[in-house]
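Only one protein chain is missing from this complex, and each of the others stays in its spot.
Moving on, here comes subunit A:
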């Protein structure tokens, strides 16, 4: 079909999308016969709008996707933090109860035997014997 009859068909509203694509391509390329130049702006306008639509669609889609994605990531991070805090807290709680340590001259020793000896020694220092107890009771 030659271009003139295709254009007539176009204005009759009878062209298919395929034929309209062909027309847009035809008017996008030089040279265009003089008597057809008046139609160029129309097809150039459609071509521009189609391009814009193509460029817009993926961005709006990806914006939506990243938005949703963002929520998933945020809630994931929040859940992870909560878990980490809980585990750390429990670890600290239990480890404080089970570990024995002694601080000598500002240094911390965790050796159990040493801690026990130091503790005994410290008790000895403050302990009072039975005699002393009786003495304090009846010597008034």
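Just so we're on the same page, a contact is a pair of C-beta atoms (placed from the backbone, for glycine too) under 8 Å apart; a residue touches a chain by one contact, two chains touch by 3 or more; residues count from 1.
Rule of thumb we're sticking to: contacts and distances are computed from a predicted model.
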**Fill in**
Omitted chain per UniProt, picking from "Molybdate ABC transporter substrate-binding protein", "RNA polymerase ECF-type sigma factor", "acetyl-CoA carboxytransferase" or "Phosphate transport system permease protein", is "RNA polymerase ECF-type sigma factor"
**Message:** If I consider the whole complex, including the chain that's not displayed, which of A:1, A:36, A:50 or A:135 touches that chain?
**Reply:** A:50
**Prompt:** Looking at A:2, A:17, A:55 or A:124, which residue reaches the missing chain?
**Reply:** A:17
**Request:** By the contact definition given up top, give the residues of subunit A that touch the hidden chain.
**Result:** 10-14, 16-17, 20-21, 38-42, 44-46, 48-50, 53
